[in-house]
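Every protein chain of the complex appears in place save one, which is left out.
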Amino acid sequence: MRYLPHTEEDIQTMMARIGVKNFEELFPTVPRDCRHDEAMALPPPHTEWEIDAHMEELRSMMSMGAQGNVLVGAGSYHHNIPSIIPSLTSRSEFLTAYTPYQPEMAQGTLQGVFEYQTLTARLLGVDVANASMYDGASALAEGLLMALRLSRKKKKVAVSRAVHPHYRDVVATYFRPTEFEVVELPFQEDGRTDLSSLSDISDLAAVALQSPNFFGVLEDLQAAATVIHAQEALLVAGFTEPLAFGLFKNPGSQGADIVCGEGQSFGIARSFGGPGLGMFGCKEQFVRNMPGRLVGETVDLEGKRGFVLTLATREQHIRREKATSNICSNQGINTITATMYMAALGGSGIAKLARLNYDKAAYMKERLAEAGATLFAAPGFNEFVVEFSGDFSGAHKALLQENIFAGLELGRYYPELQGRYLFCVTETTPRAVIDRIVEEVKK
Amino acid sequence: MRYLPHTEEDIQTMMARIGVKNFEELFPTVPRDCRHDEAMALPPPHTEWEIDAHMEELRSMMSMGAQGNVLVGAGSYHHNIPSIIPSLTSRSEFLTAYTPYQPEMAQGTLQGVFEYQTLTARLLGVDVANASMYDGASALAEGLLMALRLSRKKKKVAVSRAVHPHYRDVVATYFRPTEFEVVELPFQEDGRTDLSSLSDISDLAAVALQSPNFFGVLEDLQAAATVIHAQEALLVAGFTEPLAFGLFKNPGSQGADIVCGEGQSFGIARSFGGPGLGMFGCKEQFVRNMPGRLVGETVDLEGKRGFVLTLATREQHIRREKATSNICSNQGINTITATMYMAALGGSGIAKLARLNYDKAAYMKERLAEAGATLFAAPGFNEFVVEFSGDFSGAHKALLQENIFAGLELGRYYPELQGRYLFCVTETTPRAVIDRIVEEVKK
Amino acid sequence: MKNAPGDSGLILKEPLLWEKGKKGRNGMSIPESDVPAASLPEDLLGEGPDFPDLSEIDVVRHYTRLSQWNFGVDTGMYPLGSCTMKYNPKINEKQAAAPGITAAHPLLPEEQCQGMLKLMYELQNHLAAITGMDAVSLQPAAGAHGELAGMLVFAAYHRSRNSTRTKILIPDTAHGTNPASAALCGYRPVKVVSGRRGILEASDIKDLMDEETAGIMITNPNTLGLFEENIREIAALVHEKGGLVYCDGANMNAIMGIVDLKKCGVDVLHLNLHKTFSTPHGGGGPGAGPVCVTAELEKFLPVPRVAYDGDAYVLQYDRPDSIGRVHAFFGNFGVLVRAYSYILAMGAENLKKASQYAVLNACYVKESLKGYLHLPYNRPCMHEVVFTDKLQQDKKVSTLDMAKRLMDCGYHPPTIYFPLVVSGAIMIEPTESECLEDLDVFIEVFKNVVKEADEKPDLLRASPTRFKVRRLDETQAARNPCLRG
Partner (left out) sequence: MKNAPGDSGLILKEPLLWEKGKKGRNGMSIPESDVPAASLPEDLLGEGPDFPDLSEIDVVRHYTRLSQWNFGVDTGMYPLGSCTMKYNPKINEKQAAAPGITAAHPLLPEEQCQGMLKLMYELQNHLAAITGMDAVSLQPAAGAHGELAGMLVFAAYHRSRNSTRTKILIPDTAHGTNPASAALCGYRPVKVVSGRRGILEASDIKDLMDEETAGIMITNPNTLGLFEENIREIAALVHEKGGLVYCDGANMNAIMGIVDLKKCGVDVLHLNLHKTFSTPHGGGGPGAGPVCVTAELEKFLPVPRVAYDGDAYVLQYDRPDSIGRVHAFFGNFGVLVRAYSYILAMGAENLKKASQYAVLNACYVKESLKGYLHLPYNRPCMHEVVFTDKLQQDKKVSTLDMAKRLMDCGYHPPTIYFPLVVSGAIMIEPTESECLEDLDVFIEVFKNVVKEADEKPDLLRASPTRFKVRRLDETQAARNPCLRG
């Protein structure tokens, strides 16, 4: 087998040195009754080409192939990925390295992550960003737990219902065995979170909003921050579409204390939902309460700049049960991917690309409004919820036949929004496809 | 534009240093009447994704897509390519380097080519192999010219009609403006070259045979070498399918003096016929007459082993019009590809894979013979010529509809073989496809 | 050292991204707009992030150069204990990068993504077959995430039995993620001191286990590279008190095809696909940490469950006992694809061989280096062996010094100072990917480093010297954190 270099002769030589006669004798400490009775029930070994063929078959079981038009984001976005990204991230020095425990031998990863932390902090408007969390959902859960740690005695957090429903599910999962309570905040008719009930909630450590929220609507974070801070709670600002910050104010500048969300938009393929990139940042003063790894700048013994993992005393391998999180492996190479993307776009490019997303979404919204559809009133970025004048499900099905996934029906997530659809339009959505959908709506 | 780093400011700075005011002034030596009148008539700049879409469209104009079953070799073979090959050859240190003119900085390329020369020499049974020629066809032409140089005064070469017709075309092209003459040798009924006319040809510098020849038939090179050497001519042995030497005697061991052919089979995609790999080797004593680059082992000033381009006095950049060839750039990275392939297969693997090709071809031949087809009598490797009892062209067309390219009709190349088809079966040909073709033949 | 693979060559300096570039450059195509410009909500407009503008070649050279400062499994031997740095096959990368996979949106209607669901369903089954467990969820994004999911299953199980449990037994050899994950579920870790033999003794468990204890987290093989021989007795004791047995399966690479974990009495187990199943570590991630359970506990697994209804692959959401979601979608799907491809390539027989060879390699290193390095537990080891720097202490040469010297010799060092119970630990896990000749050179080089420790200790203390930077000041980094530019 091509991955196993051992020849019969090698095995004999090695066994002789060890002093065993066969593989049986290599495992003397494994009790008989702990062993597999039979060979594992697995498919036979495949050649590379059998694997290719098998995977091709699986891929062919995806009616919406790679060429389909998916007008759904909802936490997983279709943006163009420049070909330099796979060429560079596939360099084995990055890809086949472990966590940079030996910094002198891993300066590539370390400088790369330091750059990620920096560009992410600049993007989100926070003082510090960590070296990543698993995804936007777990980042939000950890952000709320961090806020509770910072508040010391408080026991409640409030989460907007306009936060991605899956993220709220994950928060619920993380909170279930704890003593903490999660209160949900309703949303208004315009698609923004209704903060009016906030002042009724006592013992509140933090409020989580997402902007753009699940409906694609931009929250008024600044106003929210004022209210939340007045209640001595922290604003935990989530996001699923960081491209928005190429055009709109970032959460840090609006007063968010902890910012956490999903960075998949930045050069990472949708890949059926993972691996993505949990982005996580906060204000300087909270850094020692932050979960996750951090890379810091330092000098070597000759005074030369270099980078190391730092502030590890927050982490599980030092602090064990007292750690700020249990996270160890994170999203690694995807931080490098996202940084490459941010670097390739540049400040000028991200503004331009964000604007293009905005304009295209606006175009579709306008066409739909003309066709009689109703939209949330608050401004948004590249996603929006559509209420059709009639039943859209037939049109949705018809469009699926044309390989157009025209929006996500919201009934499963919000019974009260049954029949409304969440759309996403990015730079990848051809105008012709938008027009085609509008045409179908008009029918 | 992403490939052009110059900002307006940069341009001004640089023009100031140079002392020009605009681009016009940068080209003072280009006369007005040498200039383009208008902008070049080219498509507008494309984004990466417009290029993707455009190329996808071109690819979709290939009815026989990547999944088709092509049972045609004829100088371009479908063998499996392990995925380590693209991962490694795409490493930019190999791919974006020039010819290794500065050896200390190009030891990767140089050791890689030295290894290529070595494994190629072992494969072909020659003393020395060069660092590649453009393809099998030009290698053959250069091999014959080399033989003429070695013979000093002779003016004729003989080429078997069982040599790939395109290779013979290229030989004719190279020979047209020279004073040399090419004589063709007929082939026998069994598919081997008929050497009986040889002794009638005087002034003969070399005889070119191909084995396996264009019909997939193995020539009796040893017997041929005896006859040819008796006539004081050199045996130039060509090939298009080097995998055959995993199973059968190689040309060097049979007495070939110069061996030259196409190495595309070794890990290089068909890619509509190029880039392939011209392999070229010869006996030790002829090396100073060899065309093409050579890498040799040497030591550095501390005695450490290293590799350099050597024997350059044969080459155009030193010897100019007296060079052994005009070749400069060769097939570079494809030598590395072929070596990776040979190394990944190994001695054990190439024997096994060659046998598999042989067995599969034999299986198809047997089935076809059962179905009434006639084959050349001489033994072959993975290609063979089929004479059907009836007209095959209808079946051929029908099979094309099923994405099976069932053999190459030979009438265009050999009027006397009109209606016969040249087939190729490799490890990539599913048995089911073979059976399907046989079924169609039986109809 | 003459035979050591380490050598010096040219690398290129490279500044930080924002130390390069110039406004107006660009490194990526941006399509022209094909729609009219829309009006903008002025009050929400930002200035846009302060990113450098670079051209495409700037980005390419930046990362090409950075990569040259790194060392991966493809570069050379990486015997980092507990991390299973085996070969990461390229064919797996090809599968994960296929457009049909990368373009798949996670919220596609089920009938549109049968291929992806089938892959997950089959991978669940394969992992069940390999571990002996009954049911698998692929959602956790890493080992620690799998531990968390497992602890949530513990909590849900006890809750379902109206049993309040506040403690959990965790051996002192455990990886830090174990207590941290347990703590996230409100469990207070109770430390189990591993015995003289480096493994847990049933009698200790008997003393510690009670009805306020949720169960035990065992790593097996443990982080000393030893098989927990008493696992069945321990499991029985834990089960007797109503507890559950968690197994950290990060070290599964020692026992594939050999140990059936259900038969060991394990109730919940996580795997690290980025260790045992050959997916690349990516300099820290992403990984995948599937959680495997007994049939009894299946109902607690995260939603959605991937199932097959006889007709089609389906996602099951309506599972009232489930711990809920732990990931926004289905976990690190791209990593799952790679592991699936690996299992297909290997089949049952080769996976078992992989484990046998992994153990063979570790035992070979152990036999070859013992005497040169102090071996705290001279017992049959599994896929890794733990030494210490005890024999070098008189020369004031530490594990760290030897590790840094190995770097100059062309090796990634073993894991050092873990597990914590062994002072100056040197944890070597060669994996099955290394061939005998390469192991022999490694052993020879390590012996030579030991010799140098004796003869020229300063050389080791001054290592490494072959890299872009010399030893880095980690104290200053933590004291005055500079976490961004």
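Observations on the model:
So that you can tell them apart, the chains are marked A, B and C in the order they are listed, and the count of residues begins at 1 in each.
Just so we're on the same page, contacts are C-beta pairs under 8 Å (C-beta built on N, C-alpha and C of every residue); 3 or more make two chains touch, one makes a residue touch a chain.
Because the structure is predicted, anything quoted here is derived from the model rather than measured.
For the chain that is not shown, the touched chains among those present are A, B, C, taking the whole complex. Remark: the omitted chain is touched by one listed residue; of B:Ile84, B:Ala162, B:Cys260 or B:Leu399 this is B:Ile84. The missing chain, though absent from the display, is touched by one residue of A:Met14, A:Leu58, A:Leu71 or A:Met105; that residue is A:Met105.
The set of chain A residues touching the chain not shown comprises 1-5, 7-10, 47-50, 82-84, 87, 92, 105.
Listed here are the chain C residues that touch the chain not shown: 4-14, 20, 22, 25, 55-58, 60-61, 64-65, 68-69, 71, 73-76, 87, 89-90, 407-408, 410, 433, 435-437, 466-468.
Definition applied: only the chains that are shown with their structure count from here on.
Set against the C-alpha centre of chain C, every other chain centre is closer than that of B. Chain C has its Cα centroid 20 Å from the Cα centroid of chain A. Between chain A and chain B, the centres computed from C-alpha atoms are 48 Å apart. Listed for chain C are residues 23-31, 56, 60, 64, 89, 91, 93-94, each touching two or more other chains. The multi-chain contact residues of chain B, meaning those touching 2 or more other chains, are 2, 47-49, 82-83, 87, 92.
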